[in-house]
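Here is the structure we will look at.
Missing here is one protein chain; the remaining ones are kept as they sit in the complex.
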Amino acid sequence: MSQLTEKEILDTEPTHHSEHIVSPKVYGLIFASLLCLTALTVAASYVDLYAFNVIVALAIACLKAVLVILFFMHVKYSSRLTKLTVAAGFFTFFVLITMAMTDYISRAWGMW
Amino acid sequence: MHFISPVLWQFLVNWLTHFALFPPEASTIAPHADALYFFLVAISLVGLVLVLALVAGFSFLYRQERNPVATQIEGSTLLEATWTIIPLALFMLAFVWGAWLYFRIYNPPTNAMNIYIVGKQWMWKAEHPGGQHEIDSLHVPLGRPIQLTMISQDVFHSFSIPAFRVKREVIPGRYTTVWFEATQEGTYHLFCTQYCGTLHSQMIGTITVMKPDDYEAWTEGSTSGMSLAQNGERLFASMGCNACHSGSAAARGPNLAEVYMTKVQMTNGSYSTVDDAFLRDSILNPTMHQMAGYAPIMPTYQGQISEEGMIDLVEYIKKLNSNYRIQQTLNTSQVQSSAQNPAPSQSSNQGRAQQTAPTAPGMVKP
Amino acid sequence: MDSQAIATHPDQAHAEHEHSPYLRHHFANLEQQKETSTFGMWLFLLTEIMFFGGLFCAYLIYRNWYYPAFVAGSHQLSIGLGAFNTAVLICSSFTMAMGVHAAEMRWRKPLIGWLLATIFLGCVFLGVKAIEYNEKWEKHHVPGLNFSAAGFTKQDPKYPEDRPLAPDMAEKTQVYFSLYFAMTGMHALHMVIGVSILVILVFRAWAGAYTQGHMTTVENFGLYWHFVDIVWIFLFPLLYLISRHQ
Partner (left out) sequence: MSTILSLPDQTTATLPKRSYLNDGYGLKSWLLTGDHKRIAILYLISITIFFFIGGFFAGMVRLELLTPPTDLMAADTYNKMFTMHGIVMVFLFLVPSVPATIGNFLIPIMVGAKDLAFPKINLLSWYLYVVGGVLTLSALILGGVDTGWTFTTPLSTHYLNTHVVTAGLAIFVAGFSSIFTGLNFIVTVHRMRAPGMTWFRLPLFVWSHYAASVLMVLGTPVLAITLVLVVLEKVIGIGVFDPAKGGDPLLFQHLFWFYSHPAVYIMILPGMGVISEVISTFARKRVFGYTAVAFSSVAIAVFAFFVWAHHMFIMGISNYSALVFSLLTMLVAVPSAIKIFNWSFTLYKGSITFETPMLYAFGFIGLFTIGGLTGVFLGSMGMDIHLTETYFIVAHFHFVMVGGMLMAFLSGVHFWWPKMTGRMYPEGLSKLAALITFIGFNLTFFPQFILGYLGMPRRYAAYPPEFQVLNVLSTAGATVLGVGYLLPMLYLTWSLKYGKIAGANPWQATGLEWQIQSPPLTTNFEETPVIDYEAYDYEWLANKTKHEVQTVG
């Protein structure tokens, strides 16, 4: 956490290349791969992979989300501040889930 | 003393007679809690005095009249480290001590006597194993560990006995436990400390700590005639539990005799300890407590048995040493039912339950 | 050192952007203004992550508790409709991205076209969602208002390998559907808000608002729209897919 905050302080100045215009070709490519991934995840759900069904589905979802964030939302071409903002959001979400799960997982460990 | 107003006089008398800094220490936990409290008060005082001394001292020494020009100082890593590490060490000590006390309070000894508590808006019901019911009061013997198994029928409540320094939230849908061992005879406050609606402040009662002999006498005198386990047995039969949990080799449900506090294997391969919460949950949510080797055929009894009824059943199963009486009941009822009307499938309980069923304790009335 | 960098450049500002009609008085230049509003939008999306985060947290916990009920509940959803809707949303994200591109290139008509396409796709998504909700209502799967777990205690012919649920577990499908409606409902609400804003954007784009060098509004709205898409990208596998096999 402390690295995060330190970074936040040092590297958050705007960088001046935000006028980058993504070409429609890139959009088209990303669009096509998103559709393919959707087809893939639906197809994968029909195959019984036991515990891996969840992992595959979520991995594909994460990949799709990353594609959208990086290209459609231009994060790939944005300042480090934007990247850090996105990271901070997911980090806090992660804190919410893991810290809440410390309770739910360990409740079964003992009778109290 | 007629020259001061009677109200003020009364106030002063009140002050002098009731002044206390801490409640009576009436349980084995209380001295430990107080020790931690005094430790924390001590470090707080030291901290506070230190800060006040610094602020007051510097304010005096460096007030503008004495020191017209300030000397600029950037800081001191050594000092920063000092006041990071020393408080941290003290807080860690408070943490370890507090954790130790916490586990002591919430970890009942195995030989504790169990009393059940049901909280509902706005009263406490206590059920002793012998079948004594109390409302808004609890009688306990001196010098014997008492474990409270508590559940709420509606909202969150909290069972608090300041004199014992114990407290635990009483929550709907789940047993919580707390334990104490009283060390002083007397009557103490029982509070509901979790806000639970309009008459929250009326959800109070008394804890009466009695000498073991007096407690025996009290139990004798206030028995309702049936122990919890006996009530449970009746309910067990009237709900038809014995049809499957008969203990025979061909039974459709697991054998319940001496199952309490054993480890059982579940269908998913894991092991669970059969405690009060497990028993209660298996009756309400049987699929979530599916024992290995049995088909998931048990219906849920959600909404059919009141919390008091659940307590009777749990207590019954806890005390169940053999299946002899179950089979006895079963045999007599089968004989009777086959004699009277040939076997509709759930009527195996008809025999003795027929008279008792409508009034059987614990059944939720429609 | 990085931290020596400064946020405003007064000299530059006076030289280049003094007279831009879009520059609000408290910014030094258009670039600062654009970066500022984009960063603001990202922070808003941060709050949105946490807004949905609470729901995802609840989902995770209850799925672990009531796994069979979640499996049975998810079998009541149509993967076909879900996949179709996912594709629709991805298309709409694409059209939105192209709309932003058109605005960047200062093409007025393509911008309007792409925005209209996005509106259309958004409406298609909401229409399909309405069909799904209607089906839930008819099957008595709306928690609180119209719910019956009776269907789950019987064998479902569509999933012969599924065992019917015991009554206690069947009741827990209500938790699944509560979360289903809360999550997709919140998502649909975001879609409705998004489509409404899009309509306004189209009118303003018609008047030429975003194709004269100031397109931050379109770009920021694009961020919002893509975020809503991402939420669905996660909702789709969680609610529809991952429980197909027990």
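Things to note:
The first chain written gets the first letter, and so on, giving A, B and C; residue counts start at 1 in each chain.
Just so we're on the same page, a contact is a pair of C-beta atoms (placed from the backbone, for glycine too) under 8 Å apart; a residue touches a chain by one contact, two chains touch by 3 or more.
Because the structure is a prediction, the values reported are computed rather than measured.
Note on the chain not shown: across the whole complex it touches A, B, C.
Contacts to the hidden chain, counted on chain B, fall at residues 11, 14-15, 18-23, 32-33, 36-37, 40, 43-44, 47-48, 51-52, 54-55, 58-59, 62-65, 67-76, 79-80, 83-84, 87-88, 91-92, 94-95, 97-106, 121, 154-156, 158, 160, 162-163, 165-169, 171-174, 176, 189, 191-202, 204.
Listed here are the chain A residues that touch the chain not shown: 1-2, 4-5, 9-10, 12, 14, 81, 88-89, 92, 95-96, 99-100, 102-107, 109-110, 112.
By the touch criterion stated above, the residues of chain C touching the omitted chain are 3-4, 6-10, 24-26, 28, 32, 35-37, 39-40, 43-44, 46-55, 57-58, 61-62, 65-66, 69, 143-145, 171-172, 174-175, 178-179, 181-182, 186.
The definition used in the following text is that only the chains that are shown with their structure count from here on.
The interface with the largest number of contacting C-beta pairs joins chains A-C. The mean-CA centres of chain B and chain C are about 45 angstrom from one another, to the nearest whole unit. Not a single residue in chain B touches at least two other chains.
Within chain C, no positions touching two or more other chains are listed.
Residue ranges of chain C in contact with chain B, taken from their complex: 65-66, 68, 163, 165-169, 171.
Listing the residues of chain B that touch chain C in their complex gives 284-288, 296-300, 302.
Touching chain A in their complex are the following residues of chain C: 2-3, 5-7, 31-32, 34-35, 38-39, 42-43, 45-46, 49-50, 53-54, 56-57, 60-61, 64, 79, 83, 86-87, 90-91, 93-94, 96-98, 101, 104-105, 222-223, 226-227, 229-230, 233-234, 236-238, 240-242, 244-245.
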